[in-house]
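The block that comes next holds chain A.
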Amino acid sequence: MILLWLILVPFIGGLLSLPARRWRDYAPRWLALAALAVDAVLVLTLFADTGAAPKTDWLAQVDWAWIPRFGIRFHLALDGLSLLLVGLTVFLGFAAVLCSWTEIRERQGFFHFNLLWTLAGVIGVFLALDLFLFFFFWEVMLIPMYLLIGIWGHENRAYAAMKFFIFTQVSGLLMLIAILALVFLHYQTTRSLSFDYFELLEADLYPGAARWIMLGFFVAFTVKLPAIPFHTWLPDAHTQAPTGGSVLLAGVLLKTGAYGLLRFVIPLFPGAAQDFAPVAMTLGAVSILYAAKLAFAQTDIKRLIAYTSISHMGFVLLGVFAGNAQALQGAVMTMLAHGVSAAALFMVAGALQERLHTRDMDKMGGLWTLAPRIGAITLFFSVAALGMPGLGNFVGEFLVLLGSFRVDTAITAFAAIGLILAPVYALYVMQRAFHGPASPCEVRDFGIREMGMMLCLIAATAWMGLHPQSMLAYTDARVNGLTRTLAQRGP
Partner candidate 1 sequence: MASIPFEHALLLASVLFALGLVALLIRRNLIVMLMSVEIMLNAAGLAFIAAGSRWGQPDGQVMFLLVLTLAAAEVGVGLGLVLQIYRRYKTLDVDRLSEMQG
Partner candidate 2 sequence: MELTLFYLSALVAIAATFMVVIQCNTVHALLYLIVSLLASGFIFYLLGAFFAAVLEVIIYAGAIIVLFVFVVMMLNLGSKTIEQEKQWLCPGIWHGPAALCAILFAELLVTLMRSGAHEAGRIVESKTLGIALFGPYLLAVETASMLLLAGLVGAYHLGRPLRSGS
Partner candidate 3 sequence: MLNLLWLVPFMPLAGFLILTASEGRLPRAYVPWIGAGSVGLSAALAASLAFELLALAPEARVFRQTLWHWMAAGDFGVDFAFYLDALSLNMLLVVTGVGFLIHVYSAGYMADDPSMARFFAYMNLFVFAMLILVLADNLPLLYLGWEGVGLCSYLLIGFWYEKPENGYAARKAFVVTRVGDTAMALGLFLMFSQLGTLDIQEAMARASTQWPAGSALPTAAALLLLGGAVGKSAQLPLQVWLPDAMAGPTPISALIHAATMVTAGVYLIARTHALFALAPEVQTLVAAIGAITLLMSGFSALTQTDIKRILAYSTISQIGYMFLALGVGAWSAAIFHLTTHAFFKALLFLGAGAVILSLHHEQDIFRMGGLRRSLPLVFWTFIVGLAALVALPFTSGYYSKHEILLSAYGSGAAGPWLWAAGTAGAILTGLYSTRLLLVAFFGTERTQAHSHYGSNIGVPLVVLAILSLAGGLAKLPLFPALPETGTEETGGSIGLATTAAPFLGVAIGYLVYRTGTASAEALLQLPGAETLRRLWFSGWGMDWVYDRLFVFPFIALARLNKGDAVDRLYQGIVALTRLGHCMLVPTQTGQLRRYAAGMLFGAALILALGVWS
């Protein structure tokens, strides 16, 4: 039941924050915080419950009949991987609410409604173990996010929102087709119609079918991830979204794609995934480099950060398809660490836009003098983004490369060039926005609220870098299971 509440709390909170605006202007955001706090308590309870126990199996489950006609069940379950990602979602939910505190002045009730519903959808994605339910949440989270971009976004919001929606929706349909194909093939052999994850894990597919079905899933997830060549929605969406939206997009929504790869593509189609691994890994490596190069070329700071996200997600793709324990754990760590660091960078970019009314780095410069706190925080997260050891991103990237090196030396060496390109763009941001002579204007530095939030993010990043084992332990069992699956059912 606790799993259901995890989804329902933000859902109800969102509904409540709609009318709350009439009561007080600030009521919606406090309500949102309250809802998130309740969710956080739930997540912490789950962490506490599982802290001591061996993290091997599913920690909690909800399983009800939903649409018996198709054997669709309302099946939620949680393992270490889900738990971490749900934790990340709630954590960044706080960040998203807090960074919208002053930015969003109009239609606060509806804003927080959408924010919370997006979170509910994402949590649903991380918990759903019925493929139909998964798809359901997968799509449901799009609409509020679409509205977030479309209503509170920046100058080109309509285009960006549309692009975001169409990309994810069309790829989602491909996934739906793949899900159905999987279900019906399974039905043909077993005569039992079911969308249940565990049952479909046993599906016996002939390799040709498995390859195509796997591709359907793969495309949906790589669009969301995103990887070259399906990435072009992301720079627009991230750039145009309000800060809270960008935080959720970069921090959480992208992770759903990676989660899908880990949860579905690899376990359901181990053989096909292994056959496909060289292509996928190449895509990952190309994403890393190509996006890094594009990031360097940007002058719009949010766009730049958006491209860095693509670059980092390339590591995830690489890691997932490398498929050994190191690479998979690295992919998970990259997801978590990138979630935090990219969210923080978007918050900085949002803060800058709120203060300077521009995102063009050519119009910035010398901000360090004017706002040293913003500078220091940007520096920290730029450095995190470029993979500084001791911070979370490094652990992820290092493990990914470590693992993938065993699988494919050439691709890994190619991908490692990304380590060189990362400082090129990351430090370029610092140079253009913060270094250089100061302009004579006044810029409000971060206040207590923003610093508190940022310090939490910093602490999280450093914690992930210095003691990643505390998180890796949660996914250890799942990753071992995956490697075992790959070893047994691989080609």
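Basically, a contact is a pair of C-beta atoms (placed from the backbone, for glycine too) under 8 Å apart; a residue touches a chain by one contact, two chains touch by 3 or more; residues count from 1.
A word on the picks: all candidates are chains of the complex that A comes from, given by their letters.
Owing to the predicted nature of the structure, the values given are computational and were not obtained by experimental measurement.
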| item | value |
| --- | --- |
| Direct contact with chain A in this complex, candidates 1, 2 or 3 | 3 |
| Candidate 3 partner contacts - residues on chain A that touch it in the complex | 228-229, 231-232, 235, 293-294, 296-298, 324-326, 328-330, 366, 368-369, 372-373, 376, 383, 388-390, 394-395, 398-399, 401-403, 405-406, 409, 412-413, 416-417, 419-420, 423-424, 427-428, 430-431, 434-438, 466-469, 472, 476, 479-480, 483 |
